[in-house]
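Apart from one protein chain that is not included, each protein chain of the complex appears where it belongs.
Coming up: chain A.
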C-alpha cells in the first residue's frame, strides 16, 4: 500500500486519530512536571495542617521550629494577615463572602488538613522536621459532619448568626403544584452520593521566583486556569496584574480539582517576594487527600408526579451539597449545575428544585469531572428506575417515553446555569437510545439476566441516560504565527491538563489550512505570551479554543491570500486557497512563501465568543453480578453511547470516555472519604482511598455518534471530557439494584453496604 498524496492526507486532519504531539516528551522522559523543577537557591515550603476538625486556635508555638538548623522562616496567620480570603472564580452568589477560606487559618480551624502555619527551610527534610515541632493549642469544638442536619454556627461565639447554610439555589419552570394535582401517582426517592474526588496522580506543586529587577513573580506549576489565577494572586498580593506571571508545565491530570487557586499557590508567590528566594512546594499524597478539593457528597429528596403511562408531569426536588469547611473558588458551581441539570434528557414540563449548600467540618469541596451531573444523573436515573418498577415498564421504555423529542430542539429548559440560559442546542435522544439498544441487544440481554436471577444468581443491568454540558464561554483568544519556514505556532490561553490540547488544536488548524500537523506547535498556559485565556474546565477547550483556532486559521488564509496577491501581482479575488497553497492564474505560493512575501511572518487572531453552552448527551450501560457472600461486584459488561456532535480526534475522544469511566467506577464502587465521629478523615492514603486499577476496570464498549452537531460553534463540536463519568454511578447502581432485587440508594456500593442491602 502506498501513502496517500500528502495533500489528500492533510485535507482531513479533523476527524482522524492522529498520534498525540505531547507524547514524545512524555515518552522520552523529557517532559517536566512541577516536581521536576529545581532552581539554585530554592527554599522548601511545608504546610502545617490542623490535626482537628473544628476548634479555636489559642496559640501556635513556633519557637522550637525556628531554632532548627536550616529553617528560614515560619509563618502563621499573623504573618500574612494582610492577605485577603481567597475569592470566587465562578458562580458568585450573594452571601457566600463570609465563608471564604483564609490562606492560613485565622482564629478557627474548620477541618483536618487546614493550613495553620507554614515553614520555609533549606531542605525538604528540615522543613518537615520543623513542621513536626510546631504545636498548636486548639480548644476543640464538636465537629459538624452532616449536611442534612440543621445548620449550626460556623464561628460560634464570634460571628453570631453566621450559619452553615451559605446559600440555597432555587430554580424552576412550569406549574409544579398543578402537575402533582394531575398526577396518577407520586414516586418518591431519597438517594445520596458519597464524598470522593478527582485524584490526579501528579499531586499539586509550584515553584515561585521573584525577579527583583522587573519585580515580577513567576509561578511555575500552574494548571487549569493560569490567567484567572494570575489576576487573583496579583489582587491578593496588591500587585498590578503584569507583576505576576503563571507558567504551566506538563500536568499529570486535572479533573477539575487541580489548578484552582489554593492557599499554597498564594503562599509560594508571597514568600518568593518576602523572602527573596525561589520557593518550592510539592504536595505529598496525604496532604493531597486532606487539602485539595473534595467533591460529590450530595443527598437528594425527589418527588415525581407521574401519569398512568409513566410520563413525568412534574419534579419537585431538594438536595444538600456537603461543601466542607469553606466555600472555595467555585462558589456555588456544583450546586448550581446539579440544580440546573437534574432533569437531564427528559421533558419534565414542571420542575422545582432547592439546592442547599451546607458547610461541615470536612475538607472543602469543589468541582470534579461532571460536577453536579454525576450526582444528579445518579439521582434522576434511580428515580426513572423506580418509576419503571412502579409502572411495570422496562427501564429503557420509561426513559423513551420521557425523552425530549428531536423536534423540540433547541430545547429551552427555561432556567439558567453558570450565567447562561440553559438551551439544549441539538440532540436525537430517542435515536441514540434505539441504536444503543440494538448494539447491546438489550431485550435479549435483559431476558438472559432475568433467567440467571430466576436460577438464584444476583445479576442485573442498568442504564444511565444523561445530558452533558460543554464549551462554557464567554470567549477564547488564539493567535497563529506563520513563519517563513512554513511552521505555525498556535498561542492560546487555554490550559493542558494532559487531555491532548496540543494535538486537538493542531488538527483543527491543519484541517482548516489543509496541511499536516507536523509543523504546528501549540503554546498554552503561559500568561506572559498571551493576554487572555479562560483555561481548561467545563469541557470547553475543543469547543472554545478549537473554534478560535478555526477562526484564526481562516483569518490566516485571508492574510496569506493578500500577501500572495501582492507577490503575484494578482487580484485576491482570482486566487484560491487549498491544501496550504494560494493559487492563481499566474502562479502559486505555499504558506511559507506567503509568509516570506509578507516580510517573514504572518500573524492572525481568532476570538470565539459565546453566551451559550453546547450539550452533548449519552447513555451508560452496565451489567454486573454480585457475589452474595463476599458482596463484591463484578462488572461483566460496560458500554457508553455518546453523541459528540463532531470529533476532532476519535482516539482522544475514546481515551477521554474510557478514562472517565474508570473514575466513574471508582465513585460508584470504591472511592470514599470516610470520617469518624470526631471529623478525623479515615481515608488519607491510597491504601484506604481506593481508586480503581486496571484489574477493576472492565473493557468499555463505545458507540460514538456524530448525529447532532452543535449549531452554535463553527466546528459543530461538543466536548468529550465528562460524558464518560456522568452516567457511571447511575448505570452501575441500576445494575446492582436489579441484581439484588431491591432499591439501591447510595454510592459508593461497597461490600459493606451491599451486605446490609442483601440482609435487608
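Note that a contact is a pair of C-beta atoms (placed from the backbone, for glycine too) under 8 Å apart; a residue touches a chain by one contact, two chains touch by 3 or more; residues count from 1.
In the analysis below, contacts and distances are computed from a predicted model.
Not every chain of the complex appears here, and the one that does not is recorded in UniProt as "Caffeine dehydrogenase subunit beta", selected from "4Fe-4S binding protein", "Caffeine dehydrogenase subunit beta", "Carbohydrate ABC transporter membrane protein 1, CUT1 family" or "Cytochrome C oxidase subunit IV".
Checked against the full complex, the one of A:113, A:546 or A:692 touching the unshown chain is A:692.
Considering the whole complex, the residue from A:64, A:128 or A:554 that touches the absent chain is A:128.
In the full complex, chain A contacts the hidden chain through residues 124-125, 128-129, 132, 284-286, 629-632, 670, 672, 674, 682-683, 685, 687-688, 690, 692-693, 695-696, 750-752, 755.
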